[in-house]
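Remarks on the structure that follows.
All protein chains but one are shown at their positions in the complex.
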Amino acid sequence: MHLNRVLAPDWHIAQWFNTDQSLHLSNLRGKVVILHAFQMLCPGCVIHGLPQTQKIYNTFDPNDVTIIGLHTVFEHHDVMTPQALDAFIHEYRYTFPIGVDQPGERLGIPMTMGIYGMRGTPSLIMIDHKGYIHKHSFGRDDDMKVGADIAMLISEAKADPVTLKGEYLNDNRCDQEKCKV
Amino acid sequence: MHLNRVLAPDWHIAQWFNTDQSLHLSNLRGKVVILHAFQMLCPGCVIHGLPQTQKIYNTFDPNDVTIIGLHTVFEHHDVMTPQALDAFIHEYRYTFPIGVDQPGERLGIPMTMGIYGMRGTPSLIMIDHKGYIHKHSFGRDDDMKVGADIAMLISEAKADPVTLKGEYLNDNRCDQEKCKV
Amino acid sequence: MHLNRVLAPDWHIAQWFNTDQSLHLSNLRGKVVILHAFQMLCPGCVIHGLPQTQKIYNTFDPNDVTIIGLHTVFEHHDVMTPQALDAFIHEYRYTFPIGVDQPGERLGIPMTMGIYGMRGTPSLIMIDHKGYIHKHSFGRDDDMKVGADIAMLISEAKADPVTLKGEYLNDNRCDQEKCKV
Partner (left out) sequence: MHLNRVLAPDWHIAQWFNTDQSLHLSNLRGKVVILHAFQMLCPGCVIHGLPQTQKIYNTFDPNDVTIIGLHTVFEHHDVMTPQALDAFIHEYRYTFPIGVDQPGERLGIPMTMGIYGMRGTPSLIMIDHKGYIHKHSFGRDDDMKVGADIAMLISEAKADPVTLKGEYLNDNRCDQEKCKV
């Protein structure tokens, strides 16, 4: 038992880019999952966060790690639309899957951003192969440390190949639709 | 007479940001004018061109040099709107005057971009105190060379203090409304 | 048996800096060892390699990884002396252990550089907890990839805690004095 660990809730995506199929955390058991929350008009995301996320995507084996960009619009909602994001992704040539965080009901905070308790953008969340949150950072992360953290999580996953889906779901308070807090 | 020199035509601006009054080239005689053409979703503009333009604005005396950003939208017109530009300017904290290039009638090329024959974004145009185009570059420019070029133009302007507005306008084939090609 | 793997030979050090005691590969079994070969007058080492090595030293737990700088002087021997290196280390504030590679007998190639077959500087060599060479690169390496490689080696070491010194030495064709090729 890891009493202090927090299970990552699934994300809520209104629209996907760079992927033909929806991605669900509950289907990614056994793999390391990297979630990069950004806004297309956030300078720190454009200068540091998104290039780093693309580098993660280019560096690691997709069989080991799933990279997901999450467009968590919490300001300037009227101009950071999915249509604008589409042009942004095209111009910056990002190739990793990106989901638009489902708009929230109050205060402009989108749903996944709210559920995860993110403080802003860019935020980087690392989820281990069992679905636990390993790291949740806000701001700029160092490339070497990020590379080391992800590789460590991959090693943990490879050392625990017998994790079964059923066990995972029981261990987890989330199903594919919702997470109990 | 400088037979090979080209007089800079005035720009055509649909909307201004970071300035209370419209800026016209014909009113800027005697000063060096720097025109930086960009698009808010152009990576080369965001990474290099716009930070360099802000640095020009921070480095030189506004009595000597007028810096103008020009939002020359020639693609993704539906999302690079003035409203989106407003949020972009706010988030990136640009403080120099920025004008939205007047939409053009064909092929999506805005008016000023077409008149100046720009090849794309970012483009940097340096205009001397008499209104002639000193330099017109496309792509990335070196900071030291840009600083040297502008200082040289300032020195030329200071060495020629007797230039009169009337002389300038006669010398120029542009009036405040249009430029004869 | 890992038939394709190469056992790392021990290094031959004329003088140590930043450590009170000599470091021997044969005493480092169970730990990951990072060997960074440089010359103090090599621009690629000063601009990229050495700062990266210092970052490795600052990022990883010394209980997991031993970082060693190796001054492999193969040119300008008369000025890249241990005395000059001492001043260099002081001015650049490197804190990881650095050894002066034992001068070689011919062609100016120092001993460890020759034994490892290094092509030049900077060279980065990663040695796993069993003493095998995991990676041997020449030139510039990406921080994220370096971080990932080291973390992976650390994970392998932690998953194999029962490696014994005797087994290690038998597995190895090197003793503390020499390595059989």
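Labels A, B and C are assigned to the chains in the order they are written; within every chain, residues are numbered from 1.
Keep this in mind: a residue touches a chain if its C-beta (ideal position, glycine included) is under 8 Å from a C-beta of that chain, and two chains touch if they have at least 3 such contacts.
Computed from a prediction, not measured in an experiment: that's the story for all the values here.
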For the chain not depicted, the shown chains it touches: B, C
Touching residue (missing chain; options B:W11, B:F38 or B:F60): B:F60
Omitted-chain contact residue, chosen from C:V6, C:L23, C:A84 or C:I133: C:A84
Residue touching the undisplayed chain, where the options are C:L7, C:L28, C:C42 or C:L124: C:C42
Subunit B residues touching the omitted chain (full complex): 52, 55-56, 59-60, 142-152, 154-156, 159
For subunit C, residues in touch with the removed chain: 41-43, 46-47, 75-76, 78-81, 83-84, 87-88, 91-92
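Throughout what follows, only the chains that are shown with their structure count from here on.
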Nearest-to-centre chain - CA centroid comparison: A
Same vs different contact residues, subunit A with subunit C, by half of numbers used: same
Remotest chain, subunit B as reference, centres from CA atoms: C
Two chains sharing the most contacts, counting C-beta pairs only: A-C
Whole-Å gap separating subunit A and subunit B, where each centre is the average of the chain's CA atoms: 41
Geometric centre distance via CA averages, subunit C-subunit A, whole Å: 36
Per-residue overlap in subunit A, given as positions that touch at least 2 other chains: none
